[in-house]
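Missing here: one protein chain of the complex. Every other protein chain is in place.
Our next item is chain A:
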Amino acid sequence: MPNEVNLDHRFGSFFNYCDLFNFILSADSPVSLELPDVWLWELVDEFVYQFQSFSQYRARVQKMSEEEIKKVNANTKVWNILCVLNVLHSLVDKSNIKRQLEVYTSGGDPDSVAGEFGRHSLYKMLGYYSLVGLLRLHSLLGDYYQAIKVLENIEIHKKYSHVPACLISTSYYVGFAYMMMRRYSDAIRTFSSILLYIQRTKQLFQSRSYQNVQINKQTEQMYHLLAICLVLHPQCIDDSIQAALRERNYHEKMYKMQYGDEEEFEACFTFACPKFLSPTPPSTDNAREDYHKEAVQHQTQVFMAEVYQQKTLPTIRSYLKLYTTLPLAKLAMFMSQNHTDGKLEDKIEVLRKHLLCFKHKMKNIVWTKGTSGLDGSFQSGSELDFYIDHNMIHIADTKVASRHGDFFIRKIIKFEDLNRKLHAIKI
């Protein structure tokens, strides 16, 4: 009965959460409860999910009965955004998790700064998962800056928490925020690394539990986002991820996007983006019919503006790939094959604009070191680069020699295994 959630359930769940969090947070001394990490993660993640779900329900005023509207208006504090933020921030503060992570990443003992509550794994992990909850919540509101900032001192690759769903969800939102900030290298690194992890631990997510349905969906979304990033910012990625993109038939989508198919871009984006929310519910008397779609539409529009600005870049890239030097005039001719009239001067002018745009869009902040994911320096991480010397374009490409190491390692292991089995055979 998945669709049978009614308003009473939503309200009841909210009050249950309030009771639980009040109990944990207003205790004078740490509550002596030991719960498995997975439970604590799901507790916090579900809290944010239910807020999201309530906001979506609340945004569709037309579908609500009169009685429901009355009840919602009488309880505006229930599942209120400030209240949800309040809970997550309180859990973060109570556990001193930020300070703990700071000490942990610099090699110290987190217990030395954890305080009375933060030393308890219950508080510590609730604090940690609340940071991830905040990442998700900020992302849903389109605040990518705070989303990344809240994770300061968490190095997602260092794996402070071992709950797979938490790792995967963290990488999804971090990667997405990076993509929106045009930090493609960082987004690609984040997605590739988590997709590799998922590839290696696949068997964990085989059973059809509700968590795995979510994980598999998020995996699919991340492949979409990775495909988008690779179209906008071609760069070398791990062979096995490249192979996975091929197996899953992403190449057709990527091909379409490279050729400027805006619908394909939009389709991939809307499939893969988080379910954005408007933080405040519409008024119940004159809500527009598509209010619940507005937040998604707005973020899509922001993204599509970026795509549109970059529209000519793939074509330019495909020509540049064929040369090491190329006169501006010649490329300008290539680029205007469909409309041969017009002065060459004007064509060069237009091309020059696109080339400047190419350089600008391909030079982005890339994280190199430091505890904040917002830090970084400007780099050109894409595989093709060029410069203009007066009227001549000089092109630098990246050539990748084929790799053999992995192949041999696999064969050696296979051979070892075979050998062992042969030895074990008794005739």
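FYI, a contact is a pair of C-beta atoms (placed from the backbone, for glycine too) under 8 Å apart; a residue touches a chain by one contact, two chains touch by 3 or more; residues count from 1.
The working rule: contacts and distances are computed from a predicted model.
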item	value
Identity of the absent chain, which is to be given by its UniProt protein name, from "Dynactin subunit 5", "UBC-like protein", "Eukaryotic translation initiation factor 3 subunit K" or "NEDD8-activating enzyme E1 catalytic subunit"	"Eukaryotic translation initiation factor 3 subunit K"
Selected from A:K343, A:K369, A:H404 or A:K421 as touching the chain missing from the view	A:H404
Touching residues (missing chain, whole complex) on chain A	18, 21-22, 25-26, 77, 81-83, 85-87, 89-90, 141-146, 149, 180-183, 236, 278-280, 294-295, 297-299, 301-302, 305-306, 309, 324, 352-357, 359-361, 363, 365, 378, 380, 385-390, 394, 396-401, 403-405, 409, 412-413, 416
